[in-house]
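One protein chain is absent from this view; the other protein chains keep their places.
In order of appearance the chains are A and B, and numbering begins at 1 in each one.
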Amino acid sequence: MLLHLLNRSPQSPSVYRDLGEAFGAGDHLLLIEDACYAALPPSSAVLEPFAGRVSVLREDLISRGLAERVSPDIAVVDMNGFLALTETHERCVSWF
Amino acid sequence: MTTHPSFDIEPQDLLVVLRHPPHGTQWLREGLDVALVAAAFGQRVGLLFQGDGIFALLKDQQAGALGQKGTHSQIAMLEMYDIEALWVSEAALAERGLAREDLMLPTTSLNAEAVAKLLRCHPHTLIF
């Protein structure tokens, strides 16, 4: 099981496409930095390949004014949650 | 184009994923440097060319303006470093209208399922 970190907004569709190819069953995706914008409901199409296995970093949401706008099926985690995801997933790869 | 089924994958010690094209940024060059150094340190290294990273393998590349080196000379050195596990994303090739014959080196093309398997079966992966 891999943890995938993503920091690009849906304005960069190619990184979502490459990540989609590489995302395996049981993997998890954590959205940080500008990837928080993918957590808005109108962007749900780009996250479809990862449905149910997506988290987003709370402090990056809050700083962007997105805290109340997150799709309900995306888990919100804080920095300790981020750390916990790296503990439970043996390997972590970053897409940018 | 033949898609090699996933059972053909022979995992290496390190997988380096290259997603950026040559010349425009330093990503490809510095990613290849890591691959070459890891190989020089005795690690078995495989490369996955994905997205615009496919263009790293395109024939007929040259040095750029002001002597910018490019990466084709690094690609040419892969064999000398025993880096022979070269995988390309079948989708990335198709999207760019390229075939494996357009590439400098022999590669194995992988469908999406095989790409996911590739990342899963490698103990270490770095993406550039």
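Operating definition for what follows: a residue touches a chain if its C-beta (ideal position, glycine included) is under 8 Å from a C-beta of that chain, and two chains touch if they have at least 3 such contacts.
In this text, contacts and distances are computed from a predicted model.
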| item | value |
| --- | --- |
| Name of the absent chain as recorded in UniProt (options "ABC transporter permease", "Sulfurtransferase TusD", "Carbon-monoxide dehydrogenase small subunit" or "Phosphate-specific transport system accessory protein PhoU") | "Sulfurtransferase TusD" |
| Omitted-chain contact residue, chosen from A:Ile32, A:Val54 or A:Ile74 | A:Ile32 |
| Footprint left on subunit A by the chain that the document does not show | 5, 7, 32-34, 60, 79-80, 82-83, 86-87, 91-94, 96 |
| In subunit B, positions touching the absent partner | 14, 26-27, 30, 33-34, 37-38, 40-41, 43, 124, 126-127 |
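Convention: only the chains that are shown with their structure count from here on.
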| item | value |
| --- | --- |
| Gap in Å, rounded to a whole number, between the CA centres of subunit B and subunit A | 26 |
| Residues on subunit A engaged by subunit B in the complex (per definition of touch) | 2, 14-15, 17-18, 20-25, 27, 91, 93-96 |
| Complex contact set, residues of subunit B against subunit A | 17, 19, 50-52, 89, 91-92, 112, 115-120, 123-127 |
